[in-house]
Every structure is written in structure tokens, then in C-alpha cells.
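Provided herewith is a single structure, encoded as C-alpha cells, for subsequent inquiry.
All protein chains of the complex are present and in place, except for one that has been dropped.
Now for subunit A:
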Amino acid sequence: RPPSPLVRCRLTQVRWSRYNPSFIEPEVNKELYQKPWEELSEEEKKKLELKAVQPIKAAPPSLSSSVFSDPMVSKFTNMMMKGGNKVLARSLMSQTLEAIKRKQLEKYHKAPEDEKETIECNPYVIFHQALKNCQPIIGLSSITKGGKTYQVPVPLKDNRKRFLAMKWLITECRENKNRRMLMPEKLSLELLQAFNNEGPIIKKKHMLHKMAEANRAYAHFRWW
């Protein structure tokens, strides 16, 4: 029996399509392909053999094998993006990194000889370290027991920690800035402060830790 017209047009929608479970994720790591056959471990050999037979999903446009691409930076850019304007978000990100580099270089040139080695000039290193410093270790979750909701301290997953750090950074830069200050300038300021373990976002993290410490009594409400 031919499918009804409505079903036929639904089948060609790309946006909500789901891959068959047999499809494999694309492998972007160049070093893996450059290794000779003998050096591969058992699982890697099995995977390569499977690739010859099974179909592979299409790689998303944000996935790249370039040395300059950084998954953290791409994630942060996506979170900064508004209304799908990736071009603007990416340019803001690159301007932020440029601003960090310029500030650190000026500090480097003014510093005396013995302090020059301690100054970190690589903006990617600063970005990663700042985000790491902003990640909370323990979070709060609302659990309803006996009609009342309690804020229960709960260990956070890695993904959730990274998300919270990035979210706090972006909301802080969007709300607490001078009207005339642009996003790259404010972001670079916040990132440098977070790198040195000071600033409003580190404070927010400490507040969360304190709240979790204060609600220690309810920790046994957690069942997972």
C-alpha cells in the first residue's frame, strides 16, 4: 500500500531525522590514520575493520581535524551565539583571545627580567585554566520530600561542571558591564581574573560551595 502524502513529505525532513543505530560516528583524529597497522591496539584494529563495512554518519560542520580547533572554544562560542549568528559569535571569540594576548604581552614587556617567565601569554592556556578554576565541585539539587523542597548537595558530572562555568561567565559578562564596554573587552577581563582565582565568578563558585556545606544535613536525601 503506498504511504499517504503526509508521511511522504515527513520522510524527507532532514532536521529531525534520526540515523539508523548501525551508523558509526566519524573519526577526525589524523594521528590515528597515520599510524601503521602493526602499532594499533586490538580495539582500534576492530574499529577500522568495522568502518570498511558499516555506514558512517555525516560529520557536523563544527567538527574539524585542524590544529587550531578546540572543542572547548567551539562549545563556548556556541553558548555565546544568539539567534544563530555564529559569524558574530566566532568573531567576538577571536577578538577576546586577541585582547587577552595583547594585555598579557603589555604586562610581559613591562615586567622585570625575573618575572617574565611567570607571565602566561598563550590565550588558549589562559582560557582553559580560567574555565577550570570556575568549575564548581559540588552542586545543589531541589528534592521534594514530604511536601517540602530541600536544596540537597549533589556531586556534579563533568559536563554539568563545564556548562555551569561557561554559563556563569557569559551571564556575568552580559549583565554586569558598563553600557559602552564591548563583550570581548569584558570577557578578556573576566577570564584574566578567573585565571588568577579572583573576580565575581570565582566568588559565585565559592558561594555555591558554602551553600552546599551549609545544607550538609540533607545530603542523605539523595538516592543516586
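What we mean here is this: contacts are C-beta pairs under 8 Å (C-beta built on N, C-alpha and C of every residue); 3 or more make two chains touch, one makes a residue touch a chain; residues count from 1.
Here is the rule we use: contacts and distances are computed from a predicted model.
**Q** Unshown chain, UniProt name, "Hemoglobin subunit beta", "Gap junction protein", "Small ribosomal subunit protein mS29" or "Proteasome subunit alpha type"?
**A** Record says "Small ribosomal subunit protein mS29".
**Q** From the listed residues A:Ser65, A:Asn85, A:Asn122 or A:Ser141, report the one that touches the chain absent from this view.
**A** A:Asn122
**Q** Determine which one of A:Glu98, A:Glu115, A:Glu198 or A:Glu213 touches the chain that has been left out.
**A** In the complete complex, the chain left out is touched by residue A:Glu98.
**Q** Would you indicate which residue among A:His109, A:Lys148 or A:His220 is in contact with the undisplayed chain?
**A** Only one of A:His109, A:Lys148 or A:His220 touches the chain omitted from view, namely A:His109.
**Q** Identify the residues of subunit A touching the omitted chain, counting contacts across the whole complex.
**A** 67-68, 94, 97-98, 101-102, 105-106, 108-109, 121-124
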